[in-house]
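Submitted below is the structure of interest, expressed as structure tokens.
What you see is the complex with one protein chain gone and the rest in place.
Chain naming follows the written order as A, B and C, and within any one chain the residues start at number 1.
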Amino acid sequence: MSPAKIKVGILGATGAVGQRFVQLLQGHPWFEITALCASERSAGKRYADACSWNLRGGMPEALRDVILQDCEPGFDAQLVFSALPSSNAGEIEVAFAQAGYGVCSNSSNHRYDADVPLLIPEVNPEHLGLLDLQKRKRGWEGFIATNPNCSTTHLVSALHPLHQRFGISKVFVVTMQAISGAGYPGVSSMDILDNVVPYIGGEEEKMEHKEPHKLLGTFDGQEVRYADFVVSAHCNRVPVRNGHLEAVSVEFKQKPSQEEILQAWQSYQPLAQQLKLPSAPQPAIVVNPAQDRPQPRLDRLEGSVPGMATVVGRLRPDPLFHYKFMVLGHNTIRGAAGGSLLNAELIVAQGYLGAEAAAWADVLQAA
Amino acid sequence: MSPAKIKVGILGATGAVGQRFVQLLQGHPWFEITALCASERSAGKRYADACSWNLRGGMPEALRDVILQDCEPGFDAQLVFSALPSSNAGEIEVAFAQAGYGVCSNSSNHRYDADVPLLIPEVNPEHLGLLDLQKRKRGWEGFIATNPNCSTTHLVSALHPLHQRFGISKVFVVTMQAISGAGYPGVSSMDILDNVVPYIGGEEEKMEHKEPHKLLGTFDGQEVRYADFVVSAHCNRVPVRNGHLEAVSVEFKQKPSQEEILQAWQSYQPLAQQLKLPSAPQPAIVVNPAQDRPQPRLDRLEGSVPGMATVVGRLRPDPLFHYKFMVLGHNTIRGAAGGSLLNAELIVAQGYLGAEAAAWADVLQAA
Amino acid sequence: MSPAKIKVGILGATGAVGQRFVQLLQGHPWFEITALCASERSAGKRYADACSWNLRGGMPEALRDVILQDCEPGFDAQLVFSALPSSNAGEIEVAFAQAGYGVCSNSSNHRYDADVPLLIPEVNPEHLGLLDLQKRKRGWEGFIATNPNCSTTHLVSALHPLHQRFGISKVFVVTMQAISGAGYPGVSSMDILDNVVPYIGGEEEKMEHKEPHKLLGTFDGQEVRYADFVVSAHCNRVPVRNGHLEAVSVEFKQKPSQEEILQAWQSYQPLAQQLKLPSAPQPAIVVNPAQDRPQPRLDRLEGSVPGMATVVGRLRPDPLFHYKFMVLGHNTIRGAAGGSLLNAELIVAQGYLGAEAAAWADVLQAA
Partner (left out) sequence: MSPAKIKVGILGATGAVGQRFVQLLQGHPWFEITALCASERSAGKRYADACSWNLRGGMPEALRDVILQDCEPGFDAQLVFSALPSSNAGEIEVAFAQAGYGVCSNSSNHRYDADVPLLIPEVNPEHLGLLDLQKRKRGWEGFIATNPNCSTTHLVSALHPLHQRFGISKVFVVTMQAISGAGYPGVSSMDILDNVVPYIGGEEEKMEHKEPHKLLGTFDGQEVRYADFVVSAHCNRVPVRNGHLEAVSVEFKQKPSQEEILQAWQSYQPLAQQLKLPSAPQPAIVVNPAQDRPQPRLDRLEGSVPGMATVVGRLRPDPLFHYKFMVLGHNTIRGAAGGSLLNAELIVAQGYLGAEAAAWADVLQAA
């Protein structure tokens, strides 16, 4: 017999990422939505009235009449997913964690806090150990866990199996990022039709100094020691709906052969995949062998769980680094809501929501 | 009193680059078109009937009734501009050079011949010295001069004043290239709408191994010694009509300050500009100070001669190289037909079409 | 126990419509592919080598090594789907019908033959009676059935329930058609980026004089008497990947109320839906009540079978006709390969492939 479903709320349910949370949670085997929260302007309205749904397939029928709540603790849920804007995510997430909720956040506010895990389940599941420290230090019943920025997520996902084996020393990346990364209404059509914008505020800083180093850092039981490679990033916005494409060049501590890199990707079978978490794609990294792939339109929904895999291709020697290749991933699925969701699944499986919730992971293993 | 106009023909006049030659030669102070040449399929037809004109402003009225000729020597002209496809440009250009015509070619066939100049007037005007060697060695009355590939042109234009002063040792470039670079019909809309294609056949090889090194090489009176820096290139096609945007990182033999780089660009005043050649933009390099520029749509027609300048921006330190910045330039104007045209103007000014033609340059200086 | 699967071949399997046939037949409950046929240029090659697959999800693994055959009868199948170009579809389809195959064709060659059904299962299933006449008259063992042009399909699908009840006298339609309607490579990106092309060769003629009138005509047992309303069409190509959007105005023989029109659409339950054919969407027509819908991107995959429904919206009075509204439908699914597939399902269910095949329809009814 299955355990009871785990009740979850969504903070910022009307926005672009909030809609993705709603969409991805439809039919989820473990979680059921018990609360949709929104800003004061929308709270009290029907979800169908307050939310301009713009994903294919339309708003789930069962949620149309749900009344939006304020973003305040008090409703019946163990976990909340946060799609709040950074202008108010910081305080609200703390309030929920204090009140005993687990918070899986897509917002950047707490990503770089020393006691908050910045998590990709395939990459650094051991960083979840920070949750115990966080709760103890802050005196919280609940906790906050975060997922990285959309462009960092797929870069680091592709690098992780290489870093494990060969040690990365230098990473050069030029991104071509989709418009959906800026939310809705986000990028004006006047700015991007027949154009590329070679600037995304704050993005290069995140990639160069903050996120990859924490994600690939080592947790020693007390803190995360940042990995020590150097990253250079140019970030660009292109007229593509979904899917961030990244031109990546890498230098290693020990130079592997091209075949060893392919092998590292193809044999990659990290914990999330071993645990068969519901949103973990099998495999985590898809290698496309064609000379002109990956491409956003063709490959962004690649993978056994659409939009959750990272796709790599065009591996070849680089005259200035060791190798270069292309990385592609869906920015609003794995790069945002789907990343938080997979984090939540790992958190459940690792017992951070209690033994009853963790029983779900046993169901998977038994299957 | 002005000298007589110099008669010119266009080889491959019906294609995308051929149309640009026609457009740019309208009202040119030095040149007048006396022949439009096309493939066997089109020869004998009216230009208006054989050519599907797709530039704004429409086909020049005066040329609509011109009867297209075969691509064979015999007509009255001193110079021909070649917009031929590489499948047949090689032999036809040789035939014209043998027959005494000067050939200014946008095709790649002869670009890497040791005795053929690969020319950007601002960058390596002294390479024109190869023309004497070429004529002597091959026993030709005429000659062939070429311009580089569209993505190389603007990269090297931006690098030249820096290389002159500080010596370049490493160049990393990721291009985001416009669809017009593939000609017409070129890129299928099915391949590029809502997409980026991370591959352009042959493009990375040209940038990494061939063109920048020859362009920035030194001519010792006998041959061009290739410059010895290392280039790494990722080339991508984006859904932009015109204007190649390039993310560039550079390392120098002597690291300059950021201010010195800006100063090198802003004080750049090479020979073509000193000669006030009709198609030479003043200045050759435009520095856009905004944090999100250059952008293809806003800046591709930048410059005193629209589409002939190279635009740079976003200069900043690079954690892995010395500096990084963006380069933008129009690919079918300066990067193709306009590049050939400026080459022709330099060739005239330097006397390679004879003293009578060279008198045009004196007119400019007197003005 | 299920009947044996019905063996089918695909003519023109490497093109855009051929790929859709392959995709839609994956996992089809009734049909299995036994032959992939292509032009001489591709025959003899592996499917993976000859076909540049450009649909999401990639080429089905099981078909990658299939060797392409010539488009000639001889292989083991009862039915072939034709995605051939009109340049050679005419003769090849006749050869297959003569050889005893049922041919379900998306090509236009035989659409207007008096004894060939032009079929939309929801609209004119009784026209299948032409198959008996066709076989008798032509002395064929097999037969040819066709589906209409992509822009006609959704227009007529939306009009049919209205025509049944109120009688249509005038139809005014302006189409905004997707690029995929022109196949691959089809529309050059140079022609359509930042543009609309107000002309599609032959399209207005098909809509004004040929297809709607035959589709909504009455079959009297001997021939199809064309319906007698008047159609005016303006056809335009827009920069949209998939989904033809049409602005439609209609005048009726008896003017219904707005409510009656909505009711006619919402209660529409034609034979294909009653039979529960595997590719028949439930409902056939989706009414979107929002004031700014349907939209291609959001609604083209609408319906219980993605891409098979017709979506209508913005119903309102028209100052010059009775009513106006928008129609949207997927052009390469229901408008091409999916239309042929649903035709084949109806043909099977109606017994035209024999009793054994027809047993599949009984399975559905029993379910």
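The working rule: a residue touches a chain if its C-beta (ideal position, glycine included) is under 8 Å from a C-beta of that chain, and two chains touch if they have at least 3 such contacts.
All values reported here derive from a predicted model rather than from experimental measurement.
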- Item | Contact partner of the left-out chain, one of A:G142, A:P198 or A:P239 | A:P239
- Message: Just to verify: which one of B:V22, B:V224, B:L275 or B:L298 makes contact with the chain not shown?
- Response: B:L298
- Note on the structure: Answer key for C:E126, C:E208 or C:E260 versus the chain not shown reads C:E208
- Among A:S188, A:Q282 or A:Q365, which one is in touch with the chain left out? A:S188
- Item | Residue among C:A43, C:M59, C:A95 or C:A247 that touches the chain left out of view | C:A247
- Spell out the interface residues on subunit B facing the chain that's missing from view. 54, 56-57, 193-194, 297-298, 301
- Spell out, residue by residue, where the missing chain touches subunit C. 170, 172, 174, 176, 193-199, 208, 230-232, 234, 236, 238-241, 245, 247, 249, 291-298, 313-314, 318-321, 324, 326
- Message: List every residue of subunit A that touches the chain not included in the displayed model.
- Response: 16, 54, 179-180, 184-194, 239-241
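The definition used in the following text is that only the chains that are shown with their structure count from here on.
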- For subunit A and subunit C, the touch-path distance in steps comes out at 1
- Item | Rotation in the CA alignment of subunit A with subunit B, degrees, nearest 5 | 180
- Taking each chain's centre as the mean of its C-alpha atoms, give the chain farthest from subunit A. B
- Note on the structure: For the pair subunit B and subunit C, the C-alpha centroid-to-centroid distance in angstrom is 49
- Query: Residue numbers in subunit B touching 2 or more other chains?
  - Reply: 193-194, 239-241
